[in-house]
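Encoded as structure tokens, the structure appears first; notes follow it.
Every protein chain except one is present and positioned as in the full complex.
Up next, chain A:
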Amino acid sequence: MADWEEVKRLAADFQKVQLSSTTQRLSERNCIEIITWLVDKKLLDLIFTSDGKEYLTPNKLVNEIRGELYDSGGRINLVELSKVIGVDLAHINSHIHEVLKGNKDIQLVLGQLIDTSYIMRIAGEINEKLAQQGQINVSDLTLQYDLPAEFLQQQVLEKNLGKLIFGQQDPNEPRIFFTESFIARSKAKIRGSLSGITKPTPVASILSQIDISDKLFFSLFDQTVMYGTLTSRMAGAQYIPNVYARSQNEWVNNFYKQNSYIEFDALTRLGISDYKSYIKKQLANDDILFLNSCVVSKNIPDRIEADIDECISSKSYVDLQSTLPSVFNTTDIQLILDKVLTSPKQQQTIIIDSFVVSKAFVEKLSSDCMELVKEKANATVESGKYQQYQIELQASHTRTHKSDDVEEKVDKREERRKKPQAVKVEEVLKSSKSGNKNVDNDDIDVPEKKTVLKIVTADDIRDIIGIPLEEEGIEDLIEPITDYLLPKLNEQGLELAANIYAATVADKTATRRQTHNELQNKLNALISDVRLFEKGIKLLSAELQLQLIKYLLKTLCTDIVTEILNYLSAEQNSTVITDNFTNDQRVKFVNDLPAEYKSSLLILVKSLSGQSIDDFMSAAEGGLTACSMIIKKIDKKKDRLIILNHKHQLLEQLNTCEDLTLVLHLATLVIFTTATQCMIHASGKHVSALLSFLKQYLTEEQYSELTSYHDFVTLMLSGGSEAESAKEKLKEKVSTVKNIANEFKKPGAEKL
């Protein structure tokens, strides 16, 4: 029956089940429809999941987000969030602010949600790390936590500094945090290293030794004990220990006190790069002078000044190179000299390289040279180099000054024309001299300077001054002093030369004047000779006259013309000597003469080839006037004197003559002169003709003697076989002929 009981119980259970309420259930489709309807009517705000099968209310989403955030340990990426919740990222983004609004613990950083718990956690981590490492850099943390530096800085580090993170923020570099112990350790390291250093050391090498960043070093440097100084706060700075600086200063001071100078090189070697300001600071109390390579105290210039004074007073020289410390270079010496040499001293000294030479010393040397200069100057003038130089100078001068001086020149030339010849010479000289001065004064830059005549050469001077200088042991000065003296001596030489030249010119002018007078006299004499000879010729037969006139023109008259032409040539400063000119050459020469001489002289020259003495005489007169010479009036008394003189001359010649033929010639002339009281000018050719003319004045014996002598002479001159015997004969007869000539008396006179 138990079974039936059980059946009953089951039946009861069945009834109970049937009576229990049914679950109200909507189908999926209905639900979707209802929800869409509700959403459409905006009665419901829902969020679809990304698979579209589920809906979320915003509140649910916010809760989900918070939950996920908590799950993931306080930090979650929004993208990840959207994946985990299964909601589109856009919904997350649009609802994120609701999450943030309700909760101040949560922050959105770079698309990530971060809550305080996370921040606390990483703060704890950071603190641990800081404790381990001693210092921590925000930029390192950004890498580690993949969070923006600013967030870490402000939200994590600074907020929790002192609470969770036990350390300090670097006041200079807010991104760096460190612990007290780290600072203390670093300080100790720095102090240790710095106190160990005794010489300037680059900070970089210190840092590499103690393994501390340069920023930390520079920030801690001031807090550590000061054992020295830093050159700068830059990475390339140098640490200079006080010990070193002190010893450096001591060294500098000692050196300076001992030597009165400090060279910059030495300072650079000591590691003082900015030596100028260093010296200014170090030697502020001293009166110092900055030079090119060193600094000197007032002592040195004073000493140099004294040296120079002494040098001036003792008329010697000073070698600054040897008196100054050897480190001084030439620029330094120059600077010191500029300082020391006042203008009065400058006038008394010459500076050659490092030598200060007193003027007196050089003067002495130069006076040694004067002898030579004089000699040379003389030589130059005598050799005519000086004149040539003057002419060149004048030429170049006129070339350059042509335009300026044209008028002046013309004036001068006109003046010159008016003035007598003798003055002209001087005038030329003067103008050339003044030209020279002009060149010197006005045209210093004109290349004419180069053509300055060298009176003395550098070698000459060197030879002279070399000896005394070598004795003094300053051969180095030979060259510069030579260079210094050369132009001066040359100038003096030129002056001397000019003086000498002027003197010689003055002499020459005097002689010129004399020669002019002499020439005038000579020409007058010649002309009167010609006149007298003509007179003698007129005594002869016409045929003989013609021959003799021709001869006369060819000889004496030609001489006269030549004299005149030579004179003119000299006047024109030409060196042409007309002595051996042919007639054509003479004509050509005359044609080249200035117009004032040309016409009258042309007539004169032409008259030479004519056949009349009278023509020549008048032409000669014209020529001489052109040459500003005067023909003297005919003086009968003087004529006689001249004839007498002529005769005496002839006789003298005859008596001393050894030439056999000339004896006859002279004898003939003497006899003629005595016989006719007229002079005759004839060549040997005319002797026989003259003898025949003289026959009337001679005795038979005399005549035969003379003719026979003449015959022998012709025989001898013909040079045949009898020449020798004829010569013998002539020798025998010479004395006879001479006697005849000497004893010959004008028949009329005897008669008288």
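Following the convention adopted for this analysis, contacts are C-beta pairs under 8 Å (C-beta built on N, C-alpha and C of every residue); 3 or more make two chains touch, one makes a residue touch a chain; residues count from 1.
Definition applied: contacts and distances are computed from a predicted model.
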item: Undepicted complex member, UniProt protein name, chosen from "DNA-directed RNA polymerase III subunit RPC3", "LALA0S04e05292g1_1", "Ubiquitin-fold modifier-conjugating enzyme 1" or "LALA0S07e07470g1_1"; value: "Ubiquitin-fold modifier-conjugating enzyme 1"
item: Selected from A:Ser21, A:Ser277 or A:Thr582 as touching the chain missing from the view; value: A:Ser21
item: Absent-chain contact - pick from A:Glu6, A:Asp71, A:Glu250 or A:Glu596; value: A:Glu6
item: In chain A, positions touching the absent partner; value: 3-4, 6-8, 10-11, 13-15, 17-18, 20-25
